[in-house]
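As you look at this complex, bear in mind that one protein chain is not there, while each of the others sits in place.
In this document, chain identifiers A, B and C correspond to the written order of the chains, with residue numbering beginning at 1 in each.
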Amino acid sequence: MLTGMQIAVIGGDARQLEIIRKLTELDAKISLIGFEQLDHAFTGAVKEKLEEVDFTNIDSIILPVTGANLEGQVETIFSNEKVILSEDILFKTPEHCIIYSGISNPYLNHIVKQSKRTLVQLFSRDDVAIYNSIPTVEGTIMMAIQHTDFTIHGSNITVLGLGRCGMSTARAFHALGAKVKVGARKSEHLARITEMGVTPFHLDDIEKAVAGTDILINTIPHLIVSAAVIAKLPSHTLIIDIASKPGGTDFRYAEKRGIKALLAPSLPGIVAPKTAGQILANVLSQLLQESYKNRKETEK
Amino acid sequence: MLTGMQIAVIGGDARQLEIIRKLTELDAKISLIGFEQLDHAFTGAVKEKLEEVDFTNIDSIILPVTGANLEGQVETIFSNEKVILSEDILFKTPEHCIIYSGISNPYLNHIVKQSKRTLVQLFSRDDVAIYNSIPTVEGTIMMAIQHTDFTIHGSNITVLGLGRCGMSTARAFHALGAKVKVGARKSEHLARITEMGVTPFHLDDIEKAVAGTDILINTIPHLIVSAAVIAKLPSHTLIIDIASKPGGTDFRYAEKRGIKALLAPSLPGIVAPKTAGQILANVLSQLLQESYKNRKETEK
Amino acid sequence: MLTGMQIAVIGGDARQLEIIRKLTELDAKISLIGFEQLDHAFTGAVKEKLEEVDFTNIDSIILPVTGANLEGQVETIFSNEKVILSEDILFKTPEHCIIYSGISNPYLNHIVKQSKRTLVQLFSRDDVAIYNSIPTVEGTIMMAIQHTDFTIHGSNITVLGLGRCGMSTARAFHALGAKVKVGARKSEHLARITEMGVTPFHLDDIEKAVAGTDILINTIPHLIVSAAVIAKLPSHTLIIDIASKPGGTDFRYAEKRGIKALLAPSLPGIVAPKTAGQILANVLSQLLQESYKNRKETEK
Partner (left out) sequence: MLTGMQIAVIGGDARQLEIIRKLTELDAKISLIGFEQLDHAFTGAVKEKLEEVDFTNIDSIILPVTGANLEGQVETIFSNEKVILSEDILFKTPEHCIIYSGISNPYLNHIVKQSKRTLVQLFSRDDVAIYNSIPTVEGTIMMAIQHTDFTIHGSNITVLGLGRCGMSTARAFHALGAKVKVGARKSEHLARITEMGVTPFHLDDIEKAVAGTDILINTIPHLIVSAAVIAKLPSHTLIIDIASKPGGTDFRYAEKRGIKALLAPSLPGIVAPKTAGQILANVLSQLLQESYKNRKETEK
């Protein structure tokens, strides 16, 4: 339980609602900033304006997955007001105050460093990335169905990378009856690919391996689907790049060769905002409970 | 091989192209009626107008999956001209001429009966229905992803029926990590559902079984998702009805209760026209080869 | 519930205990014949000698899965006494009395016919056969592991038949990472094999299809793994024949060619007697409840 904890939830979209629901269930007291237009009421959560909040009492600040922009503005889907998270605000918080966001940027890094507070980037965590791979894969399946005129079942699918998303992608497409190949470099990844019942290849051999691919799914966040690779693809191949922006595909060359290549947006918040919110809510509530427990023990 | 066979392909959409491709590969001679606007040329296939064709030589007529409408008009996506399949045309064909379509209707039944020809409805065949269940399931997955805010993985999915589509649906959603229940009546179906690793229930108990369902997928072509069943569903449930029109759902009551219920259109031609065409092409080419062989043997 | 029903359980092995447990739970009154050495006591079940039982009150007789031998003797694992089921006994029972066994033989058929009673052969039922396919498949997996020096994962496995056992076998070996081919004749079976994600072939092409097979599993109960087929197998192939006796393999030729061929015994009672008993107990209790309900309704 989080009884007695004071949390400021600043901005965000539908995913934040799952977080608020979970934290109020755990009996935290919550200040909602940037939620004027939210219809739903949560017991224990109070809508406030940024300037009304007494940050000297705030134990944690929860930002949207996007954090803040380079001017410090926080995205607020449920409000028309501009909300800026400033260095001053962080200075007001108690020393133990932890800030949570999905990702960070130089602005956020800077104000956190200046104010000597802790920032937790949830999307850098392995557990969050693996949980998020589930809606990401479902979004990828949806794109594969929408953008081809053949079934996933029976088609040749090449997945690049066996990381947090690659493993989930390989498993799901295999389960749907596709003939799946996965490219990796680490010998233990090649072993795991084999054990999963799909076909491994070393990324050094990618140009040879992609021949005959119907759908190429990239999860590696640097240029791997190069012009040389694209040149080896059949013209009907669909490339879906789900690596973080800007992906790992030479999109310009793909277009030149007339090969459809899609850079997937961040899929969890789009295809399954409720699940995506629950993922964050679960991990956050666990982290908050741990930090709360640690602080109490330290205070003794 | 179909060397020496004369086939008239009358109308149709992209699926017909796969059929034409396959039959020309097998060396059949093909008259294409209603394809003026088709860019692609197939060796062995000649575009003709209906009145130009000498039907006394035609061994088989291939209609679109929709057959003809009640006035005898055949759907022609690649032509602006109106093409009518009349009784007269069938009378001109040799006695052994077989007509193939996806489905039939009273008009088509009538002219076939009058002319004493044979009509094969491909969509009534078990093999075609099972092959088509693959793109149907992928279309259902796409709809499930698009119309919910949660992932298929981890959600409660109830499938009604373990027929040709039901089994494929159950397998695919189970493979994607959903908790799947399947309702059936036959004791051997309940046994098979168990063996598949999903949870069986008897359709007599449907009202009890649907409690907690996140997505309800119906494959049974008569009213089964009745008002009494819908009344037991959580308000967030999505109903996808993939049974043949008009489905098995009380859509009016679902709307009244604010539950989203979708009658899926014929999905194979929409989500995977190329695969759907290949399915028909494969089955057709096999049927044509068999009938050709039988006729030759009879003639000896 | 079976309150008021009188059932005689005559002989059998560990599987019968699950039946007795289930039926006593449903409040039936049970006479146990041939269970003197059974330690366990079940409330509502009484050990009796055959001659002590008043068969005029018996609503159902439950025999072991083997029924009786050609002299009428019933297998009794838990007794040293010889128990003979005679025509006379059946004549004493009320007209509505139903006899249940796994399989039958001329003796059993004869006395049932003479006495005008009904015999239900549980093993002929599709549901029982499908439920039993589960332990059968696990037994087959065990044999495959024991009798080869390679893993199932990654090996080439050919399954003959997509019936009640064939489908379960194909699914399980595919799930363990084998490359599975399934041979069948019916076009809808070939379609279903494709949908399951394994490779179909027509049994007409079996001689070509078996090339390269590491393990050949037959489920077809007539000679299909003929000398001509065996001649095409690699010498290291293991044949496991799980079709009912005498199987569908030319065992003599296999031995001559030095190919290991095993006729699997009835596996459920061997590898999982408890599960095998529960399968029978579940189906029996359902059948008994139905017949009891029907009889009561008739009596009104």
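Things to note:
In this text, a contact is a pair of C-beta atoms (placed from the backbone, for glycine too) under 8 Å apart; a residue touches a chain by one contact, two chains touch by 3 or more.
These numbers come from a predicted model, not from an experiment.
If you put the hidden chain back, the residue from A:Glu51, A:Glu71, A:Asp126 or A:Glu297 that touches it is A:Asp126. Only one residue in the set A:His96, A:His110, A:Arg192 or A:His236 touches the chain that does not appear here, and it is A:Arg192. Considering C:Ile134, C:Val198 or C:Ala243, the position touching the chain not shown turns out to be C:Ile134 (whole complex). Chain A meets the missing chain through residues 125-128, 130-131, 133-134, 164, 167-168, 171, 187-188, 190-192, 194-196, 283, 286. Seen across the whole complex, the unshown chain contacts chain C at 14, 134-135, 138-139, 141-142, 145-146, 148-154, 172, 175-177, 271-275. By the touch definition given at the top, chain B reaches the unshown chain through residues 153-154, 177, 194-195, 197.
Everything below uses one rule, namely that only the chains that are shown with their structure count from here on.
Of all residue numbers seen at the chain A-chain C contact, over half occur in both copies; the interface is built from largely matching residues. The centroid of the Cα atoms in chain A and the matching centroid in chain B are 39 Å apart.
Mean C-alpha position of chain B lies 37 Å from that of chain C.
Distance between chain centres (mean CA atoms), chain A to chain C: 51 Å.
For chain A, residues touching at least two other chains, in rising order: 153-154, 177.
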